[in-house]
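What you see is the complex with one protein chain gone and the rest in place.
Now for subunit A:
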Amino acid sequence: MVQTHKYDVVIVGAGGAGMRAALESGQRTRTAVLTKLYPTRSHTGAAQGGMCAALANVEEDNWEWHTFDTVKGGDYLVDQDAAEVMAKEAIDAVLDLEKMGLPFNRTEEGRIDQRRFGGHTRNHGEAAVRRSCFAADRTGHMILQTLYQQCIKHGVEFYNEFYVLDLLTKETVGGVKVTGVVAYELATGEIHVFNAKSVIFATGGFGKVFRTTSNAHTLTGDGMGIVWRKGLPLEDMEFFQFHPTGLAGLGVLLSEAARGEGGILRNSENERFMERYAPTIKDLAPRDMVARAMANEVREGRGAGPDKAYVYLDLTHLPKEQIDAKLPDITEFARTYLGVEPYTEMIPVFPTAHYAMGGVPTNIKGEALADNHTVIPGLYAAGEVACVSVHGANRLGTNSLLDINVFGRRAGLYAAEYAMGIEYDELPEDPEAQVVAMIEQMRDAGGSERVAAIRQELQATMDINAQVYRDEGSLKQALSDIEGLKARYVNVSVQDKGKRFNTDLLEAIELGFLLDLAEVLVVSALARNESRGGHYREDYPHRDDVNFMRHTMAYRQEDGSIRLDYKPVVETRYKPMERKY
């Protein structure tokens, strides 16, 4: 049985971006938030280090410096108009959260305290600046809790454990237009059709294409996958951030705040090797540079441990009180999962797949785009699922918690405004047909392939071939592996044939999104014959502004093949320079 619902605005996802959007649209229009997880389980809660804004609470700072750092950190692939909006609105975004109750750490004057973070500098690169607002190393947790608390206060309507699996659109003379979504209710296995005037995707990232990742099991890129299958573009998918300090072997993140507080990276010879790679800001260079430096130390034989496979994060010189006050959670992760005592021992770390810079292309209102210019009426995206693009080729730490608040708010506002001005559109006939067919095929077919096996092989090839270092050969290997896995995926079967809480089935569907997105990532990476930010090609080790100062736009063709196109970067104040720190 299919149930049908009607809302002005439907928000898909209840992480930071989704709930920030809901607070805006929920107070203006009839809004529903559909989320596959209980809101407080969203991975925004795992964010640690902070959210930056040029509040200048502890030292001189301004939004223009922040804009510059964002553009430079992103290796000039950032759309500068968007970066400027974000840096300007950052200040109110942080103050709004404080007014909602977020328990920030405080200065002696009782203002919001701020600390250093990678790539954030004073006066265009002179020295590190204290710009990150934080609550110990639990900033994301506090943001997620505070936004959920505000949603309770304002009576936002949630559909928890509802998996959105399809976007409903309609062809009009002016192009496609959104009419709603189709969702699968985990508890019952029932299908729900939501007719909506505006739909906001806020479904987060897809780190689970990699094996070693800081991302949750549930970060499978569903939103990007759904949009992709509609033939709508994905932007800059080759740019994936590898965070330098994941717990070795596990990928669990240790925030950059550890280095912001004074932590140092060392190789097996106890050398502070970042002095060689980034003489000015050393351990606080942008993540792509630090991650590559670490991988290079290991490659050149200066890795530590029995397999010489990692380097160390050294906090032992920091006072215990500072560690307890500022880094309590991450030091506990080291104790729990590696049995290492950070007061006295160095922590084994290695880069971990962390953040998708690419995603659904949007403009600064959060409106999703059907090509380089055309807005898709009624479709919005915000947060990690989106590409505005404020992160370009490499995101600066603390800029994502900022992104979700600034662009979550904007998407909520504009989606509501749009919905208030139009009537409901009719749904297509049998709107749920595609989803029902997909589910029946998976649940009832007697295929022989196991979800877990395919997923493991996918993650293995991505870790080996499409990580910190890439070249044509490795990417081609990844692509042929993915193609093989996609062919096997057609015969995937699930063991659980029931309707109730069938997570077996949902994992199979999520794997389908991962396979699609891995392919887009690799195809986009193969075509970018240069190195920029998080995308490093050993066969093309330099940035090539003549040929590649442009965004990649990938499209899925009718026959399933991928077409690549390009979009100019928006340049306002800053001319591309070499990125040195």
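Here, contacts are C-beta pairs under 8 Å (C-beta built on N, C-alpha and C of every residue); 3 or more make two chains touch, one makes a residue touch a chain; residues count from 1.
Basically, contacts and distances are computed from a predicted model.
Undergrad: Leaving aside the chains you can see, what is the UniProt protein name of the one that's missing? Options: "Oligopeptide transport ATP-binding protein OppD", "NAD(P)/FAD-dependent oxidoreductase", "Fe-S cluster assembly protein SufD" or "Fumarate reductase iron-sulfur subunit".
TA: Listed in its UniProt record, the absent chain's protein name reads "Fumarate reductase iron-sulfur subunit".
Undergrad: Have a look at A:S132, A:Q150 or A:T398 and name the one touching the chain we're not showing.
TA: Touching the chain that is not displayed is residue A:Q150.
Undergrad: Would you mind spotting which of A:K72, A:K88, A:R138 or A:R409 touches the chain that isn't drawn?
TA: A:R138
Undergrad: For subunit A, enumerate the residues touching the unshown chain of the complex.
TA: Answer for subunit A: residues 37-38, 40-43, 45-46, 94-95, 98-101, 103-113, 135, 138, 141-142, 145, 149-150, 152-153, 187, 216-218, 252, 329, 333, 336-339, 450-452, 494-496, 498-504 touch the chain left out.
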